[in-house]
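Every protein chain but one is kept in place in this view of the complex.
Order as written gives the chain letters A and B; numbering starts at 1 within each chain.
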Amino acid sequence: MATTSPVGQKKPITVTGANLGDRIFASLTAIFAAVIILIVVVFGVVFTIGSWNAIWHNGLEFFTSFNWPDNGFDNPKFGALNYIFGTLVSSGIALLIGGFASIGAAVFLSEYAPGWLRTPLSFMVELLAAVPSIVYGFWGVQFLSGIMGGPEGVEQSLNNTFGWLPMFNNLVTTTTGRELKVAFNGRDILVASLVLSVMIIPTITSISRDVIRTVPDSQREGMLAMGATKWQSIRRAVLPFGQRGIIGAIVLGLGRALGETIAVAFLIGGASTLVGPQNTLLNRGETIASKFANNYNEISPADTNGFSSFLELGLVLFVIALLINILAQWLVTRSTAKSNKQTQQKKTLLTTVWKWLLLLLFPILVLMVSPFLSLAISLIIIVVWGFFKALRAYQVSMEEQNKHLPRPLELIANPDKSYNYRKFMNLFMQVLFVIALLVAIVPLAAILILVTTKGLPVLFQTDFLINDTSGRPLFGGAPTSNTGIAQAILGTGVLVALGSLIGIPLGILAGIYLSEYGDNKFGQLVRFTADVLQGIPSIIMGLFILTVVINTSLFVPGQKYNGWAGALALAIMMVPIITRTTEEILRLVPVSLREAGLALGVPKWKTTLTVVIPSAISGVITGVILGVARIAGETAPVLLTARGNDSFNGLNDQTPALTLIMYTYGRRPDTLSVDRSWGAAFTLMVIVLLLSVGVRYVTRSRIKASL
Amino acid sequence: MSEQQQAQAKGVVVQNLNAYYGKHQAIRNVSIEFKPNQIAALIGPSGCGKSTLLRNLNRMHEVILGARSEGKIFLGEQNILDKKTDPARVRQRIGMVFQKPNPFPALSIRENVVSGLRLQGEDNPLKLDRIAEESLQRAYLWDEVKDKLGEPGVSLSGGQQQRLCIARTIAVEPDVILMDEPCSALDPISTMRIEELMLALKLRFTIIIVTHNMQQAARVSDKTGFMLAGAERTGELIEYDDTKKMFTNPRDQRTEDYISGKFG
Partner (left out) sequence: MENLDNSMSEMIQPLATPFQLKALGVTETTLVETNEQTGTKVEVQDLNFYYGKFQALRRINMNIPTRRITAIIGPSGTGKSTYLRLLNRMSDLTPNSHVEGQIRLDGRDIFSSGLDPVELRRRVGMVFQRPNPFPKSIYDNVAYGPRMHGQRDKKKLDELVERCLRQAYIWEEVKDKLKISAAALSGGQQQRLCIARTIAVEPEMILMDEPCSALDPISTIKIEELMLDLRQRYTIVIVTHNMQQAARASDYTSVFMMAPDRAGEVVEFGRTRDVFTNPKNERTEQYITGRFG
């Protein structure tokens, strides 16, 4: 049976095999995946070209000066230092407070909470992740400001007690050297940071909780079986295992905080260009994102220098977001690489100090606001820690030489000390987690209650859901004096529906490509660009559409704001969310199921459509809902494109939206406007929550039936 | 090496143990005595409660939501099911090796071995090195890994990972080692290695092993217990005796049926 030379007959293996249907399906999904790359490329080109003029014109002064003139007609230079500074400080504080609370809450929910508490709390956190950020901002203005500001407010007492700390000082210096007193009106960086903290809590908590739940029980049990306390098993088995996902969650939260426009714009609108970077947190400020929202009327292509400078500002925010993503990637890979390389070399004191310095780096950056304080605190920590380390090193060397320890050291080296210490830490951390949970849950519950109690009654005002804001009934009839928000509900519905129509198929097909065919260079590129796209702050996306669609009169002539552009911006916003969740969910479908399908002689594309996707359908739908809920609550991109309107005149005109009602009327002092905003907030929240709860319920019961 | 290995371990006595998952009773009224420095094997079909019994011995049973148990389990003089006993301390004295090797992926081989000591607050690098080497040698793994102690534990093969888990368990010098089907995920050669290892370890520890594999029970154990679940899926101890007697001349008909493969 010896045939000649079968050896050496190489068979290159193609991923899709020879089946025609497979090839068509693979190419189809690849085309949709390529659209994502295309969007990001266009984005990059538009922003580079658009800001080119400003980059040369402003030069380095953009980063050193804090003077941002009202317009560029007299050829002045623009300086963005104030906004960059405000962005970093507010996001940093938000990350410290929100990050602590969320991770603590996530650990509590997945490790400590008794069964009866676990489900409702987790469900609530997930719901709150869908609440639009403008609701948080509105809550900040209407409620938190009131508590914090004023002569009786928290800020005043903070200043009274801690006024000696630079960050709670009440004096700011103007550029001319004059000292100004800060009015404690509750609209300042501190309050904005607090609102941001609360806002990012549900996001980080729900993702971290999911991550922690994926840690296999064998890991926990392995640690527990070695005699670990509960806290030790969390610290040494659960958290290291879930590290990658938790860092990812934090970065996502930080990204939201960085790009959050409206909540901040509500609170700290209009920093004075006369005041330089300030130590105090109790004065007004501005972040990059809020600058866009507060000055959206001035962003006009007619003012070449000004427009270009705004684009440059957007580019800077984008680069900051990108850098943070890259930093997180680096952190994750570094920790993996470190554990791979970790040999038994003894750590020198110097390397450990360096490690701790790195850990302290971030708080130090945040506390740069008050250099004196941060320096002192870190010095104290390092000295105390170094003392204990040295003590321990001495003790070890004594033990090694079999010498007796001096009496006081013996007390410390008492063998039961470690056991008692472990028991204490266990209890301590448990208490800490409960506190974290409270910090996370209480403000969130407060928001829900406040919006309901204030917003629900408004809906029962005459014609509130029938008339538009100019007083005309939406579906014809004579105008009355009763105004409502009907046109905004319709506008939001139309914008979201149109956005979803484009975004959902694009996102899902690209996600299918990534999970089923994406293990190659092209797939990596798509994945990277999808992440970049997701990291683009929503206001920048609005600016992008403004530049590409409206300024070029792409859909509607005459550089007119229109609904088509708004829907497009929303569609692009939701694509990366859907793509990445679809990909991740589909990857969770075990390979064995795919193989089972293939082994029955079913082509891969059919297996994908009939086995893989149905197995993961609830996850895919969750991703879609997340995307839809997200864009329904988006304000910034619609603000720059659709612009809002007091009546609904079709998509060719400026198009109204619920979020825009809140933004336009939310800060006005008169009752009518405030009522309108509460009503809009409540309606928006109900829509988003119904979306989440309803569809999730439907999928769950369907999955149950099929399982 | 020998002097240290010949130490006397403590035995475990179980009295009238009942264990539940929520409302479901998993094992009923089990009383059994595990003698020091012996290997006891628990055999029986799937779902007969042998793993549940094992997990009760170091209070890992209660880790599962809704699980609880009644009865007494004595390690030496101490009732470990007593409410006042800290489970973390029990687990320090009674180590456990799981069905699937579960080394900690974030830790290197060395760190995996000394993780138990680190939990107890030991951070003297010289001492840790010494114990890591000693434990790996006792787990017959030292020669295979001595040049790559810094690599992650999960880079080893399945059989090596399982021996790493055993090394990790013996590093804290427990009295008793529980093994829950330690070889079911391994190939025959790794299985053989682990069996050799168990026979060596019993000179120092009391070993209790749950296994599906009757040949394994016959090969390694001194005593064998046979468990069986009735219609309501509650496991009971049918017979517990010297291994030789169990396999050649069991008292109970059901034991004989199971061992001769007629069962089912």
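Methods note: a residue touches a chain if its C-beta (ideal position, glycine included) is under 8 Å from a C-beta of that chain, and two chains touch if they have at least 3 such contacts.
These figures come from a predicted structure and were not determined experimentally.
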Q.
Could you tell me which displayed chains border the chain that was left out of the figure?
A. A, B
Q | Touching residues (missing chain, whole complex) on chain B | A | 1, 45-46, 157-159, 186-190, 192-193, 195-196, 199-200, 203, 212, 214-215, 218-220, 247, 261, 263-264
(Q) I need the residue numbers on chain A that touch the omitted chain, in ascending order. (A) 1, 3, 6-15, 17-19, 22, 519, 590, 592-593, 595-604, 606, 610-611, 614-615, 706-707
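In this section, only the chains that are shown with their structure count from here on.
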Q: Report the inter-chain centroid distance for chain A and chain B in whole angstrom, where each centroid is the mean of the CA atoms.
A: 46
Q | chain A partner contacts - residues on chain B that touch it in the complex | A | 58, 60, 63, 65-66, 86-93, 95-96, 98, 100, 102-108, 110-111, 115-116, 118-127, 129, 149-152, 165, 168-169, 172
**Q.** chain B contact footprint on chain A (complex, rising order)
**A.** 115, 216, 218-229, 232, 236-237, 240-241, 243, 339-344, 346, 392, 396, 399-400, 417-419, 421-423
